[in-house]
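A single protein chain has been omitted; all remaining protein chains appear in their positions.
Chain naming follows the written order as A, B and C, and within any one chain the residues start at number 1.
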Amino acid sequence: SPKIKVAGIYTQPIQQKWDACLHKALQKASDQGKIDYVYSEKVSNTDYIRVLREYAEKGVDLVVGEAFGISRDVRKVARDYPGVAYLMGDTFGPENPNLSVFDNYIHEPCYLMGMLAGTMTQTNKIGMVGGYPIGEVNRLFNAFMAGAKSVNPGVEFKVSFIGSWYDPPKAKEFAYAQVESGVDILYAERAGVVDAAREKGILAFGNVNDMNKEENGEGVVVASALWHMDPAVNRAISLVKEGKFKAEDYRAWTMMAKGGAALSGFYEFEEKISAPIKSKIAETEKAIKAGDLIVEINDTEPKSTF
Amino acid sequence: MNDTILKLSGITKHFGSVAANEDVSFSLKQGEIVALLGENGAGKTTLMSILFGHYVADQGSIEVFGKKLAQGSPRAALDAGVGMVHQHFTLAGNMTVLENIMVGTASLFGVGNKAGRAAGKLTALMARFGLTVDPNALVRDLSVGEQQRVEILKVLYRDARILILDEPTAVLTPPESDALFKTLKQLVREGLSVVFITHKMREVMAASHRCIVLRQGRVVFESRTEQTDPEALARAMVGADIPRVVRKKRSPGREVLCLKDIFIGARDGKNAVKRLDLRLRSNEIIGIAGVSGNGQSELADMISGLITPCRGRIFLGSGELKKISPRIMIERGVGRIPDDRNGTGLIGDMSIMENLASKNYGDPESSRKGFLRFNAMARQAEKLVRQFDVRCPGINSPVRQLSGGNMQKLILARELSGAPGIILANQPTWGLDVGAAAHVHTQLIQAAKQGAGVIIISEDLDELFQVSDRIQVMYHGQLSAAEDVDTLDRARIGLMMSGQGTDLGSGRSFGPKGQSNGGNKNHAA
Amino acid sequence: MDIIGFLVETGFWMATIRMATPLVFGTLGELVCERAGVLNLGIEGIMAAGCMGGWMWVYQGGSLWGGVVFAAVIGVIFGLVHSLFTVYLGLSQHVTGLGITMLGSSLSAFVFRMLLPKATTPPKIIPFHSLDIPLLRDIPFLGEVLFSQSALTFVALAAVVLVAFVLFKTPLGLALRMVGENPLAVEAQGLDVFLLRTLAVCAGSAMMAVGGAFLTLSAFDAYYIGMVNGRGWICIALVVFSSWKPYKALAGCLLFAAFDAVQMRVQQQAGMAIPYQFYLMLPYVCSIVALIIMSRKAAYPKALLIPFRKGER
Partner (left out) sequence: MRLEIRENRSFLRLIAALFIAVGFAMAVCSVLILWGGASPVEGWMLMFKGALGSRFAVSETLTRATPLIFTGLAAAVAFRAKLWNIGGEGQFYVGACMAVFLGTRGETLPAIVMIPWLFTAGALAGGLFLLVPTFLKTRLNVDEVVTTLLLNFVVLLFVNWLVFGPWKDPMAMGWPQSAPVVDTAMLPVLMAKTRFHLGFIIAVVSAVFVWWFMAYTTWGFEIRAVGSSITASTFAGMPVGATIVRTALISGGLAAMAGVSELCGVKGYLTTDLSPGFGYTGIVVAMLGALNPLGVIAGALFVAMIYIGADSMSRAINISNYIADVTTAVSLLSVLVALFLTTYRIRRG
């Protein structure tokens, strides 16, 4: 089948894990020779619309990016270029004929990690450091907390937001502050938290990418909630190729059932985690995939409980 | 003492179209004091700046002690033994005297400041030349005279053999000038040579061996001092005879300004002005003598409306003033000539026209409903520039480019236009050449003739005796009784300026008592 | 943990010093520039450049200290540009500064991307680890707070002492200060105003760059585009706060960092009614208030912002 032209437009540098996730999926597709891939990063929302139009004018077939905060204008552009397929991160629904939306829904693996954390904490205190309290972040925090509570009702949480997407030194300081207050497990939404855990000799849980491997969390990161955009991206690509692309919500494709989200391996923690818990996790996972257990999507801002 | 130690040959310097120096040659002998004269803008400062390496000459060469001097480098000049005391002091106000003197004397990258040794050397110098200042005082706290001393010490500290002073006495009081010239004489005795720029004939005649006159950048006159006289010099400078300023006796009219028991606070909590009373009548010129820093500037600021007295009453023309501000003073018809031309009097970056309008741009003839009327303003400016013959490229050129002389004319033009009832002139002829000074004096006398009451604050006794009808001396914030010039002599004023009044230092000639009988005298007069 | 409890925690003070370190470098750098009469608004960009450059050096196999030096060199280069514009040509210090901030930030991002086109999770290096000095570390409170810091923090402290010494105890410092007060006075004493100012700006910029490098070589171990995150601007404020005195500058940085540390700890208390944004505001608001208290008698370098042009008045 012929290659198609795909453009990625990111509002943050591609180290910003959220965008990194899209970028990696597309990069892989392009490495596999499925697509011609170009991208622009750190495109401020003011410039975003222009960039969208420029790519459309250049005749790309598929655009993958984020419409957060500029949904309205993105939709205008989509309407102006019906020939182009749009797969955009957005909080709003899809719009016919050519705008599909996605968002990250790794709350399920977060729930599983929560269960793990709930059993592993000695102090019954867990810390969480995030960028901004937006829905995408809140739902992960809440799922994680729910998971922990499900196995250990007594567990308590500290929640901080650093007010930036990439200021690892600051995230690290926030994490330190939480450790002082007695938490012995950190949920690392932002880069920098794992490093704090490592230096304080406590455990951490990763988010979006496999932090155990990618942010040298060896012996520190028990597991990470992984976000795989590949299923969604690949589906979009093939639909475009077949000319069948239509407006739909790709949520399902970013969740566990379809492999859009997953719990990473435990690596060196394999044997440290007791068998009963492992099996408990395993069957919960099965239940989630089977749709028997629905992890609540709760976008309200989480708060410290102690 | 006849060997030439400094030789400038064929120095030419153009600033754009202006020829500041035109083929100037000049030499200086060991142990000689040369006076350099010339109108404002004649090129004196430029010539000396070239010698000292601030500017680079377009043509010409300089030889010091027989060696060619690299141009454009003050360092080279200093190393060759040339030191310069600048017209506008080059001192850092926020730093101590010692620091100002030391900077650049030790090798930059040496460690540890040699403050100790420097202080030692400095005190030695001060002792030797009787130039005393507190090495650890901040320069901004020093009087102008003391700052002058620091400038000279700076040069001596560097063991200069040739000393250049650009208008050193422009801002000095008579006693200070005398002290300065005593020092110069001593320096020469010690084998140094001196070039000094001045506008004051008295000094030229008193202190110099030889004098050189510049006009429009060229040397137009040179002679041994004893072989010439002030008139000749003045003529050479201006290129024409100076109108003799004559003060005809005028009968003073009604009272236009009356200050009663004025106190003005100073920064240090003490009173800059104490128990001051003053009566000014129309048609008369009162001269206020005094060593700077005795409260004159505060008094001037108050009459200008810049500061309010903490006690006392001010009667201005018709009624008493309850509130003071520059605007109020302007509206009450007070013409104010500040001592600091460039900083206070004028807005350097704005055009001549705008500066002339800066006081009354609100008047209906210069603006209507908040909109400026440029044509009217321009016409007015043209008129004033002609009337006060301000030499300038045009009414739209920035004031910054004018010489002090012309700046002063500009201020007079602005302040005297519209016939003010009261005129306050603070050091009106600082740094002005004889021509310009004469012009200023004529204008002030003219104003008095037309009915204005004029106050002239000055440290130049010649000036005061030349123009004022009555003279009062200010000392430690108090004002002596007003006395008729004809009944006064320089010596006594000089003493009073240094605090020893008629009855020495008891200060009885100051304050209310002195004032009251002064008052009587006035009535008698 | 009660709200004030952390004030006795060693962790709080450790954090304060850690977070103050990059500010100390930046503030000192700016201080030196302004003492010589040059406002350097390029600081934010210069820090970014040092941040990337220092890290890249180490990542390419250089040593940590090599990285610090390299950052300094980058700083000097930007300093040279800044002085060419503001000192030799006497151009507006505001615009040149902002221009250099633009250049520094974007250029470091561009270079990073060109050298590591594929990097999604930025690669890590092995940063300065805290030098636990055996015995000293065991001093009850102080030991823990001080001697668990990284070597660069001590360099920063040393820099404060050094700058203070040079400025106030050496001929060079005297000349530098005077050139910021009245350049003419310096020229009349046979010194080269341009050279002195250039020296100051370069030295200052070098310090700023090292401050940036601290973020990637000590505070963290990877480079994120935009991670300087306004720290440079804070330094500008801290210089005024310190009324151009090195030791006060150190105090100012510690104070600001302390506010930040407080903010982090208070923010995460349970049942905090106030939204987190207001805690993040705390440091800025506090330093404005502090400024108001200090500035009454702030003595500016008289010649700050005023270009010096030879043979002009």
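Definition applied: a residue touches a chain if its C-beta (ideal position, glycine included) is under 8 Å from a C-beta of that chain, and two chains touch if they have at least 3 such contacts.
Please read all numbers here as calculations on a predicted model, not as lab measurements.
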| item | value |
| --- | --- |
| Where the missing chain makes contact, among the chains that are shown | A, B, C |
| Contact residue for the chain not shown (choose from A:40, A:121 or A:212) | A:40 |
| Among A:30, A:91 or A:124, residue touching the chain not depicted | A:91 |
| Option from B:175, B:265 or B:326 whose C-beta touches the chain left out | B:326 |
| Candidates A:57, A:218 or A:268 - the one touching the absent chain | A:57 |
| For subunit C, the residues touching the chain missing from this view | 39, 81, 85, 88-92, 94-96, 98-100, 102-103, 105-107, 109-110, 113-114, 117, 230, 233, 236-237, 240-241, 275, 277-278, 280-281, 284-285, 287-288, 291-292, 295-296, 298, 300, 309-312 |
| Subunit B residues that touch the omitted chain in the full complex | 16-17, 56, 71-72, 304-306, 325-327, 329-330, 336, 338, 343-350, 354, 357-359, 361-362, 367, 370-372, 374 |
| For subunit A, the residues touching the chain missing from this view | 11, 38, 40-47, 49-51, 53-55, 57-58, 68-73, 80, 91-92, 132-135, 138, 163, 299, 301 |
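By definition in this document, only the chains that are shown with their structure count from here on.
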| item | value |
| --- | --- |
| Touching both subunit A and subunit B (chains) | C |
| Per-chain CA centroid nearest to the all-protein CA mean | C |
| Distance between chain centroids, defined by C-alpha means - subunit A, subunit B (Å) | 77 |
| CA centroid of subunit B to CA centroid of subunit C, Å | 46 |
| Where subunit A touches two or more other chains, by residue | none |
| Touching two or more other chains - residues of subunit C | none |
| Residue ranges of subunit B in contact with subunit C within the complex | 49, 52, 54-56, 73-79, 84, 86, 90-95, 99-100, 102-114, 154, 400 |
| Partner subunit A, residues of subunit C touching it in the complex | 1, 6, 9, 11-12, 15, 18-19, 109, 113, 118-122, 124, 215, 219-222, 224-227, 229, 260-261, 264-265, 267-272, 276-277, 280 |
| For the subunit C and subunit B complex, residues of the former touching the latter | 169-175, 177-178, 181-182, 184-192, 299, 302, 310-311, 313 |
